[in-house]
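Submitted below is the structure of interest, expressed as structure tokens.
The complex is shown incomplete by one protein chain, all other protein chains being positioned as in the whole.
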Amino acid sequence: MLRATFGLAMAGCLLAGLQGVEVLLGAVVPAQAVSIPGAVAATPLLSLGLQEDPLSAFFVLVLAVSGAAISLASIGYVDRYVHSREAALAALFNLFLLSLLLVCVAGTVFLFLVAWEGMTLVSYFLVVHEDHSAEARSAGLTYLVISHGAAAAVLVALLGLSVATGTGQLSAIASGAGGLSPWVRDGVFVAALVGFGTKAGMVPLHVWLPEAHPAAPSNVSALMSGVMIKMGIYGLLRVVWVLLGGGPSWWGYTILLFGAASALVGVLYAIAQHDLKRLLAYHSVENIGIILMGIGASIVLFDLGYPALAALAMAAALLHTWNHALFKSLLFLGAGAAAGATGTRDLEKLGGLVRRMPGIALTFLLGAMAISALPPFNGFVSEWLLFHSLFSAFSTGSPATELVFAGMAAVLALTSGLAAYCFVKAFGIAFLARPRSEAAATAQAPPGTLTAGTGVLAGLCLLLGIAPALAINLASRPLTQMVGTSLGPGTSLSLISSLPAPSTTSAGFAPGIIALLLGLAIAGIWVASRFGVAPKVRVERSWDCGIDAPTARMEYTAGGYSQAVTRIFQEFFRPKEDVERTVAAGTRWDLLTRVRRFSEESVDPLLPSLYRPIRDGFLWSAREVSRLQSGRIHAYLAYMFATLVVLLLVLRFVGSPSP
Amino acid sequence: MTDLGTLALDLAAAVALVAAWLCLVHTRIAALVSTYAVQSAAIAVAAGLVAYLYQAPDIYVLAGMVVALNVVVLPWYLTTVLRSLGVTRMVNMYASVRTSALAGLGLLLLAAAVVGPVAPYAAVASAGLLPISTAILLIGFFLLISRRKAIVQVIGLLVMNNGIFLAGIALTYGTGFVVELGLAANLLVLAIVARIFLNRMKDTFDTVDADALRSLEG
Amino acid sequence: MRSVRWRARPLSLLAPVSTVVLAVPLAAALLVAISRTRPQANAVVCGAGFASVAAVFLTIREVLNEGTASVPTSLLYVDALSGLLLLLVSLIGLASVLYSVDYMGRSGSPHEAAFPRLRAYYAFVMLFLFTMYLAAEANNLGILWIALEGTTLVSALLVGFYRTRRALEASWKYLILCSVGLSFALFGTLVLYLASVRTAGPIASGLDWTTLVAVGPHLDPGLVSLAVAFLLIGYGTKAGLAPLHTWLPDAHSEAPTPVSALLSGALLNCAMYALLRVDAITLRIPGFTLSHWLFLGFGLVSVFVAAFFILVQQDLKRLMAYHSVEHMGIISVGVGFGGVLGLFGALYHTLNHAATKAALFLAGGNLALSAGTKDLEEVSGALAALPATGAVLLVGGLALAGVPPFSIFSSEFVILSAGFGGGNFVGALLLLVGLAIVFGGLLLHLSRLLLGPQRPRPFAPGMRSAFGAAFGIGLLVAVAVGLGLFLPDPLSQLLWAAARVVTA
Partner (left out) sequence: MTSSLEAIALLAVEYLLVLGLAPILLGIIRRVKARSQRREGPSLLQPYRDLAKLWRKESVYSDTSSWVTRAAPWVSFAALLAAIPLVPWFVLPTPFSGAGDLIVLVGLLALSRFVIALAALDAGSTFGGMGSSREMWMGSLSEPIFLLVIFAFGAPAGSTQAGTIAAHGVAAGWGYVSAPLLLAVVAYVGLLLVETGRLPVDNPSTHLELTMVHEAMVLEYSGRDLALIEWGQGVKLAVLTGLLIALAVPWGISSSLGIAVIALALALLVAKLAGASALIGGLESRIAKWRLFRVADLTTFAAVLALGAIAFHYLIAAGA
């Protein structure tokens, strides 16, 4: 039954994906209203219409591919690792997919908002599904409340556009938004950035993300991190590009700066995490930042009058969106396998899993390389495009732009370098060396469909890394829809192809050739190693300075590994160190003290320093306000009296305000 | 319409206002009840005057009703309630007599300030009636706020209603018989329902101090 | 539903069907009073509940066909706005009566009342319904006032039904505060009459809605604004607008559960209905915007005050009561935004809130019954323990928080559209902020109540074989959920017509 459910989900995803591809290759799907009598007739505001334009189709495709793979993996995952209310999980999972799909293809403001909130709500239930602890509920609640506030901002943006243009149809808004006053456009932009930025996990609105994503079952985490946060990107693109048709440079710089902050903050916090899923969640913040940088750059370049360069930046953003959907889904599924088999997400208790689950280890490694932007994987291609669009600002002749963009490129490079650092740690500590706990030592191999799901995703990461033209061709219609131009001819569907070089720069990158070179080099080494007498191979214990038997406790820990970075970014992390020392008897020298226990944790400073005070402030004022209901009827009568008197005085001395 | 008639009307209204002020300074409940009766009588007189001055016979019926209900029935009823409750005779107030008296004056000024500008629109020639009836309404309200005993709160409510009666009768020639009958019936039912609760309160809390009812908060 | 297809005419040979709406509860009150046995009394009230709904449907059908329903006397008047209120009251009335039977009416029901008291309870409930129907059908604003004061008197007795200290306290406060409020409303009504008399002369129908609307454009703005101030304080108290709402949480939380549902779902809307009638009159005066600002102001204050109380609330029924304050505030904001869209949204919201809130109160009653307490601190993990009740609370709670695809979201969406469309950006943004706080507060409670770990003390079994109660709650939930994405044509027509009654 459960298998059938997830199988159905997979089939649905594949169908949606085919439809998406069809649209991306040129089919036109007419906008249509879902015919529910009454709802439409009551007021056009409440009409439910669907549309699938190229932008929708691209995100449908992103959703469909990851969704199908995750559904496949879910069959085994839920069967093996979920022990309560599997049916509810399966139902919610499918509902979640539906709501994601609806967000993409909603054709009216009302339906979009319904789907948007539905997506949040369903995912909330998925977040609190597995774990009934107070922390999980608090994570869920944080998620829900922040998301709801964000939805309010989304509502302001869309409703503002809707009433300003007098229509609830998204397609009609686009044609009517040209003549809006700058104030309205700016207001809509700010609201959209706050609303969609929150869902996407943009710093400093990201605090819900690292709480909520790890709490959910891992297949759901994969869907949330891989796909759901992309809906924030979709919404932002929809509003800023499709509905408003781009905007002034400061929009772009704003997005660029927030994107850079997200990328850097995300990766730095990821490094400090020892919980595998939290670590991945922070990487989502990082990658959203990268995507946002692409969007911001495209707005700036478009405003400067370089649509071709804007298309390059936007292509980077779209491609990275898809790439992240692929490798983050993969990584969460892999983390789910590790956590499911060992019962812990704590890196310090994992280790050695490469021998217990080689398939998962291999695919996780490929995903880690992809997210670390290493060639020949897809993450590198999109970051390359982004670097290029940042570099291309040289041809705009605007010194300020270029200095900012160069700084952004440095941030991006630092980010991808740190991401690589973080994933060496994540993969190395979790999957390599000796198991650090009994559970890790005895972990069972994950179910086949789970490995198959990650395998499919890993294959796609590699495929899009070698032949990104596939994806770029699919993105060309959305690109044309947004910036009016695509990446030009020269993109063919051959496996080995060169990325188009924008006319203004003569740079080029042929991922296929690089992959070929890598392959040939490895083949060459293999051939070389066949020559001569093959030397002997011996297996021994690791070098341990002569101590008799190296144990898992002597291995480098996750905390130790990340020390190098946490040390130099100390001001940023403000780590809380907890050191327990014992002083050897009869000495008073520090040198002779022994550190018994050392623990360190870095909490996201935004939570205690920004959000908690807001929450506490609300609670405090609520307690103060609630003292008004003192139980004394005389007080109540006095309120009434005061209200009356104030009202009468206002009436008398202020009069009725004019509209 | 004669000046004398207007004067008489104003006088009756003034008596009602003074009675309301008196309600603010009385410290014994029984005195409060009889002052209420006096006020009601003054309002009945005002009603009769309006009926006479404007040849509106149905207002005589109304005047009669006020006499029957507010001058006779309700004061008697209140007295029996007082007796059956067996509460102390003192009013128990939050605000002192002096404060209350000053508040009474202030409320008149407030009423004058607020409704003064529209008072000339009153259908009846006397421009003072609307402020006075508003003042009586507010004074009744003040009684409710500043007196602790539940029964005094009921009296405050009745004083408020007297203000409304005055406004209704004197300003608008009445509002139609069915409506007025309904209003009167409601007042009576209110008194009865209030008595039910007062009795229960006495049984349950052993006091009719409304301030004792403070367990529901937040 | 086939009954709606009947022509209304044959029945009106005897009496207009609008009169039947009034007669049914009155007759039922009498019949209950003389009933001899429990089953008899139960049968009478259930029959009256269904009969009322049928009569209301016929009335609404007539309204939709003719514009107004025929009435026996000019003191009554039934248009689309009345029809909407009738619909509301009859639906909530039916659900609440059915619930009452299972909750306290049948022998062996968990809160079984002694027969004489049950009889009194039923009679008062029927009278309560009668006064609300009367409020809906009144033409004369004086009658409207009388009907509303009548609701106070009858329902004060119902609130105090349990005779506990807390119930007594609540009912006393309710009685005094609402009576005081309504006194102001009466004064306001008189001032309005004064304005009418000055325009139309001393005619007996001067307080009739039909007259006032007709002479509306010529009414004196000064007098009307004075009247509006008093009427708003008066009916606003009854409608639970902050800071006049103080009686509301007490009364709602201490009344028997079915009465809470009636108070929140039906009664508050009766007061709001009276305010709408007043608003409609002021809207006829050219350039008169005072009432809009007042509605907007009171509405926003209500939303924010309620939001704060919701955040720190510890009692299930009080929590819901404060949500009533909040939603009356939202309705008021919708009215304040104005325009036919704002009114449509407000009325749509009225319907949605009534159904949702009544369902929640009834389901909350179930929960309190099983948990043995209304204290939110002591109940958790209810969804697993009581799947059906928990599901209703969950769906209802989410709906109440304004989550799509439930109906309250849709109406809030319309109200916000009206706000943005009407240029009330600040008002609309403030409303959104308030709603977000409420959302957080409500979900804070819901997540522990429903999803938290199961408390050590087990839940008692609730009502047994409570088909009536289940039907009633199911009906309300169906309305609360269904109206979100699906608004049947007749209902949509009714809502638009009602909105135009106010604005046109």
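Think of it as A, B and C in the order they're written, each chain with its own count starting at 1.
Note that in this section contacts are C-beta pairs under 8 Å (C-beta built on N, C-alpha and C of every residue); 3 or more make two chains touch, one makes a residue touch a chain.
Quantities reported herein were computed from a predicted structural model and do not represent experimental measurements.
Considering the entire complex, the omitted chain makes contact with A.
Of the options A:180, A:369, A:482 or A:644, the residue whose C-beta touches the omitted chain is A:369.
Only one of A:129, A:238, A:324 or A:425 touches the chain withheld from this view, namely A:425.
The hidden chain makes contact, of the residues A:138, A:344 or A:395, with A:395.
Touching the chain that is not shown, out of A:518, A:610 or A:642: A:518 (per the contact rule at the top). Looking at chain A, the residues touching the absent chain are 351-352, 354-355, 358, 361, 365, 369, 372-375, 380, 384, 387-388, 391, 394-395, 399, 402-403, 406-407, 409-414, 416-418, 420-421, 424-425, 427-429, 432-434, 498, 501, 504-510, 513-514, 517-518, 521-522, 524-526, 529, 532-533, 535-544, 550, 552, 554-557, 560-565, 567-568.
Keep in mind that, in the parts below, only the chains that are shown with their structure count from here on.
With centres taken as mean C-alpha coordinates, the chain found closest to the middle of all protein C-alpha atoms is C.
Across B-C and A-B, it is B-C that has more C-beta pairs touching.
Note: centroid distance chain A to chain C, computed from Cα atoms, is 45 Å. Multi-chain contact residues of chain A (touching two or more other chains): 626, 629, 633, 637, 640, 644, 648, 651.
Counting partner chains per residue, chain B shows two or more touched chains at residues 114, 117, 141, 144, 153, 210, 213-216, 218.
Note for the complex: chain B touches chain C at residues 114-115, 117-118, 121-123, 133-134, 137, 140-141, 144, 150, 153, 157, 160-161, 163-164, 167-168, 171-173, 175-176, 178-180, 182-183, 185-186, 189-190, 193-194, 196-197, 200-201, 204-205, 210, 213-216, 218. By the touch criterion stated above, chain C contacts chain B in their complex at residues 75, 140, 142-143, 145-146, 149-150, 153, 156-157, 160, 163, 165-166, 168-173, 175-176, 179-180, 183-184, 186-187, 189-191, 193-195, 197-198, 202, 204-207, 220, 222-223, 226, 249-250, 253-254, 309, 312-315, 318.
The residues of chain A lying in touch with chain B in their complex are 626, 629-634, 637-638, 640-641, 644-645, 648-649, 651-652.
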